[in-house]
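With one protein chain held back, the other chains of the complex are shown just where they sit.
Order as written gives the chain letters A and B; numbering starts at 1 within each chain.
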Amino acid sequence: MLKELTVNTPHEGFVEITSQVAEIVRQSRGEKNLCQVFVPHTTAGVTINENADPDVVKDMLLALNHIVPKLAYQHGEGNSRAHVKASMVGSSVSVPIINGTLHLGTWQGIYFCEFDGPRKRKVYVTIL
Amino acid sequence: MLKELTVNTPHEGFVEITSQVAEIVRQSRGEKNLCQVFVPHTTAGVTINENADPDVVKDMLLALNHIVPKLAYQHGEGNSRAHVKASMVGSSVSVPIINGTLHLGTWQGIYFCEFDGPRKRKVYVTIL
Partner (left out) sequence: MLKELTVNTPHEGFVEITSQVAEIVRQSRGEKNLCQVFVPHTTAGVTINENADPDVVKDMLLALNHIVPKLAYQHGEGNSRAHVKASMVGSSVSVPIINGTLHLGTWQGIYFCEFDGPRKRKVYVTIL
């Protein structure tokens, strides 16, 4: 069973989507053992990290912008660094489900990672 | 149900395997909700990124070669940078399946990432 979310993103940044994903899990029928969150874009990704202090994801973006260098890239659209960041964080995360709810750690949240916005983005949520 | 693919790789580079994976999904019987693509090697990985402009994956390799430094590594085989790149892109990707076909985004392709070739490599495809 696949459900689709829409995420409106800023220029660049991490948008938390934990509650929307949790709601899809809650409303899902039948067997529920694992939830996959998939991003069908190539200049965005998804990651799990701390959601208690909002500075953590800002620091992550700061670090990624230092890690991925400005080079003589060939891709004509000029957003190669966004493509690199997307593959570094990855296009999907999966979270175990226990008693019908996402079994995340205490400080974990699910973040849509925008590296080339602002855009209207999609996220696919699959329950297994 | 697991199927195995063979990929012949260049010295270093990203080899698209989307059509081979899609064909396995198409021929698979029974329930099909998610497709996992797994690389059973430690100096190669798999990622999802743009397949419209072939320059994108070349730019990604260029970036990774700048990001992963040449250091005084201890591993005797001399390919520690390949191992680091493998863990950075990851050993598997998973893609939702809808109506019996891979539900990738418009610009997404699945790439085998060779960091220590040329080699004859294997890929495991599991349908859930």
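Throughout what follows, contacts are C-beta pairs under 8 Å (C-beta built on N, C-alpha and C of every residue); 3 or more make two chains touch, one makes a residue touch a chain.
This structure is a prediction, so every number in the text was calculated from the model and none was measured.
Across A:2, A:34 or A:71, the single residue that touches the chain missing here is A:34.
Here one chain is not drawn; of B:22, B:61 or B:84, the residue touching it is B:84. Chain A residues in contact with the hidden partner, per the touch definition given at the top, are 33-34, 47-50, 53, 55-56, 58-60, 62-64, 66-67, 88-90, 93-96, 98, 103-108, 128. By the touch definition given at the top, chain B reaches the unshown chain through residues 1-2, 36, 38-42, 67-69, 71, 73-77, 80-81, 83-84, 86-88, 90-92, 94, 122, 124, 126, 128.
To be clear about the criterion, only the chains that are shown with their structure count from here on.
Centre-to-centre separation between chain A and chain B, using Cα means, comes to 19 Å.
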